[in-house]
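The other protein chains are all here in position, but one chain of the complex has been omitted.
Now for subunit A:
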C-alpha cells in the first residue's frame, strides 16, 4: 500500500505566526487566551478568546488581495506558504495537475458576513461591496491557496464543525494512499472571533468566561480561538526520491458518526473512531504513546473522551499521555485539528509532549495522564489526534514517527 508522509507544516494562531513560534509556546505552556479585541465586545457575555494578536493584514497582502481575502483566507494563505516553503516543492506540470487542496473550515468568511449584515441591517445601507460572496464563501480559502500555488488537482472544503480539519486531512491522506495524487496541501482555517461569531456560541451556554481548563475538575467550558494550520502530505516514495525531510508519517485515519445527539458527545462514537484509526494504521494499540485530545474543556466532552480512550486502550490507557492544547490556543473550531496536529509532530519529532495548561484539580472522570501544566520529554512512536464535532461526527488521525 502507498504510504503518506508530511513534508511541510505551517501555521498562524494565537501562540505564534509560524510552526517554530507555536511549538516554542507549547513547550513553555504559554497561554494565548486573553480579552477579545473586537468591535462591540462590551455587549458580549463571553469576552475572552485566543486571538491572533498584532496582526496587520497590510503587512502580508495588497489592497486588491484584502478586498478578496476574508481573515480565514488570509490565515490559510500564510500557513500554506510556510508549509509549502518547508516542503521545497514547486507545483508545475504533471505534479501541479494532480496536486490539490483539501481544507477544513466551519464558519468560512464569518467576519465578512458579520460586517456586511451589520452594514445592511444595523447601518441601514442598501449597497454592499461587490466581492462579499467570493469573500465569505466557505471554499474561498481553498481556492486562493490553489490559485496562489498552482494546485490544479482535486480541491474542496470540508465543513464538519470541530472535526472539519481532521476530516479534510483524512481525505487528503486517503486520496494519496489510493493513488489519486502524490501531493496534497491540507489542513484547516477559522476566523470566528467577531461579534456575531462569539454571540452565537454564547447562546449555547458552554463557553467559559475565564479560562479553558481541559480535564480539570474546575473546568467550566470552552474558549474560542482562531488561525490556521496547513500541511503538505506526500506519497512516501515521492518524498524519498527527492530527498525531502519527512516530519512524520500519516499512518491511519478513521471517522464515525454518533447518530445520537446534535450536541452531546457519545463515548461509543468517539471510541469507534479512535480504535478505527489505530486499526487503519495497522499498529498495535500499545504503540500509541500520545493522544492530542479533542479536550474542549466542557464538562461533557472531557469525561466522554476519557471514557472512550479508557474503553479502547484498556490498561494501556494508564500508560499513554493525553493532553489538550486547546488550553493554550483555544478551540479553532474548523481549524483546530490542524493546529493540534503540530503538537503530535512535536511529540514524534522532538520528543516533547505539549501540556494541558490551566489544570487545577483532578477529576475522577478524567483519570488519565493529561500532562498537566508542564511539557514533558518522552519518546513517542505513535500519536493520535482526536476531533469530535457537534453533530456527532468524529475523525481521528494516527501519525507515526518518521
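Observations, loosely collected:
Going forward, a residue touches a chain if its C-beta (ideal position, glycine included) is under 8 Å from a C-beta of that chain, and two chains touch if they have at least 3 such contacts; residues count from 1.
Keep this in mind: contacts and distances are computed from a predicted model.
UniProt lists the omitted chain of the complex under the protein name "Acyl carrier protein" (options: "Branched-chain amino acid transport system ATP-binding protein", "ATPase", "Urea ABC transporter, permease protein UrtC" or "Acyl carrier protein"). Among A:71, A:135, A:167 or A:219, only A:219 touches the chain left out of the display.
Remark: the omitted chain is touched by one listed residue; of A:299, A:367 or A:402 this is A:299. Note on the undisplayed chain: of the listed residues A:130, A:203 or A:364, the one touching it is A:203. Contact with the chain not shown here comes from a single listed residue; of A:20, A:68, A:178 or A:263, that residue is A:263.
Taking the whole complex into account, subunit A touches the unshown chain at residues 203-206, 208, 219-221, 261-264, 298-300.
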